[in-house]
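I'd like to ask you about the structure that follows.
Left out: one protein chain. Kept in place: all the others.
Labels run A and B following the written order; every chain starts at residue 1.
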Amino acid sequence: MSLTAFYALAAFILLFALLAVTTANMVRAALSLAVTFFLIAGLYVLLGSPALAAIQFMVNASAIPIMTLFIIMMTQSRNSPAPKSWQIALGALAAAAALVFFRVAVDHGDSSVASASPAVLGEGLLRAALLPFEVASVLLLLAMVGAIVLARRRAG
Amino acid sequence: MSSTIGLEPVLGRSDEMIVNMGPQHPATHGVLRVVIGLEGERITRAVPHIGYLHRNHEKIEESRTYFQVVPFTDRMDYVSGTQNELPVVLAVEDLAGIEVPERAKMIRTMFFELFRIASHLVWMGTAMLDLGAITPFLYTFWDREIILGIVERTAGARMLPNYYTFGGVRRDLHPHFFKDVAEFLDHLEKRMPDYEHLVLENPIVHARTVGVGVLSKERAVARGVSGPVLRASGVAYDVRKAFPYDAYPEVEFEIPTSDAGDTYARFWVRFQEIYQSVKILRQLLEKTPKTGPFKGRAPARLKISGERYRAVENSRGELGVYVVGDGGDKPYRIKHRGAAFSNLQVIPDLFIGAKFSDAIAILSSLDPVFGEIDR
Partner (left out) sequence: MSLIPIPEDRRFKIKLIGYDPGRSRPWLERFVYSLYVVAFWLFVIATYAGVPALFDWLGWDGGWGYVVMRALQVVMLFLLSAVIALMLILALRKYLGKVQERYGPMHYGPAGGIQTVFDALKLLGKEDFVPAAADWLTFRLAPAVTFVSSFAIFAVVPFASGWTLADSNVGLIYLIAVSTLSAYGVLLGGASSGNKWALIGALRAGAQMVSYEVPLALVFLSVAVWSGSMSLGKIVDAQLGVWNVIPLFIPFVLYVISSLAELKHIPFDFPEAESELIAGYNVEYSGMSFAFFFLAEFVELFLLPALIVVFFFGGWHGPLFGLEPGTLAAGALQSLYFSVKTAVWVWIFLWIRATLPRYRDDQLMEFAWKAMIPLALLGLVLAAYMRLIWR
């Protein structure tokens, strides 16, 4: 049963990802991206870590799309122009290369999956990877402060 | 958003947004259209357009006899009822030399103050409605219902009673009048602390009105503002004290003034005026004789010649009338000086520099009634 679920999810993920990159309307593209991430959260559930799925949902499928929408609305961007043929070719080439790369990596890497409960995630973040975690939060703070400073300079 | 009359000279600034406020908007102050220029949050220009309720009062009054003019003036500031009748009545009494008995003067003053309370109650309800509180509106209208019931018992109609006439009032007071008014004043004095708590001491109202829309004393005087708006900017001018009429010389009352000049000050001043009206009414209830003449002698056909300007202190400010008679029984010209009309002139002064969400609060504190403005 989880196999049918996987195939269904994968099909929809591919569909919405394709829609996200091919739609000209920015808002629709952002929406498709959000749906793609939401379905990827479903994949995480299938892999046995609902914690990661919830985080994926919260960050990538709720918060980031809001940010994208804010950007689209505030810059009032028009529809994206139709891609030229060499751009399509380059994109397809890059996608194929990525597929090959991931296939090779999965074949040769460690493909065991540990289910990530919140406790496991917490231990990992706050014990094993504490320094990168703190550095990442400082980086985010810097980015936030920088964005505010830039915005104020533009406005005032 | 279509017509931008008044903004043509500076159109073309690309970062400015033109927003049209009105003539119909849910902030129920009547039909006002303000064309606002916005830069982001701040209002940079504001041009009010009036005239949406213009009903040709002054021209129509030229073909009505003086007796017919009096009920017609009721319709100007429809919230204040008989207050509109008084300037015309006083002017004609002066020109025709009609004597008004003391008791009639007191009755007129009592009704004048009752309608001031009614008008301020309407203002309070609608001002809170603009700020988002939906409940005080119904409480104040309930209190106003009591006033309208008292008026109806004596005068025959509620909102537009056509009660004053040349020489006094049309009918004698209802036998229950004194008891009703005393009961009403007791009821109101019990309610006013609740209203103060809900409106004046409300931190959200403070956040929305303190420091918002400051009108300086000089600007207020220069624009010809009168009434609570003027008194909230620090000028202690009240027609009842400056040019007393009717029974005002015989009652003691104060003129509430504030130095702040912001929207909160205008709220506060109107509250204090309700208290002062209650004080006046209580004094008059004692002083007015229960029986006696309510109308002086006035000719059945009134022929007036001469010119006269009389003003009274409306709920909104100085309501004046300039009567020109040519010897006939219809006026040659009547010009009304609307209190709220002059008060509206400060809209550009107050709006510019404020955030546009303050515009509603400022407008509600100016308390315009468009019957009086557009006539």
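Definition applied: a residue touches a chain if its C-beta (ideal position, glycine included) is under 8 Å from a C-beta of that chain, and two chains touch if they have at least 3 such contacts.
Nothing here was measured: the structure is a model prediction, and the numbers come from that model.
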Fill in the blank from the handout: Missing-chain contact, candidates B:187, B:217 or B:297, resolves to B:187
Practice task
For the chain that's not shown, point to the residue among B:51, B:149, B:211 or B:306 touching it.
Solution key: B:149
Handout entry: Listed residues B:65, B:202, B:272 or B:345, member touching the removed chain
Key = B:202
Problem - Residue among B:138, B:222 or B:242 that touches the chain left out of view - result: B:138
Handout entry: Hidden partner chain, residues of subunit B it touches
Key = 19, 21, 25-27, 36, 41, 128-135, 137-139, 142, 145-146, 149-150, 152-153, 174, 176, 180, 183-184, 187, 198, 202, 204-205, 207-208, 355-360
Practice task
Identify the residues of subunit A touching the omitted chain, counting contacts across the whole complex.
Solution key: 1, 25, 27-28, 31, 34, 50-51, 53-55, 57-58, 61-63, 65-66, 69-70, 72-74, 117-118
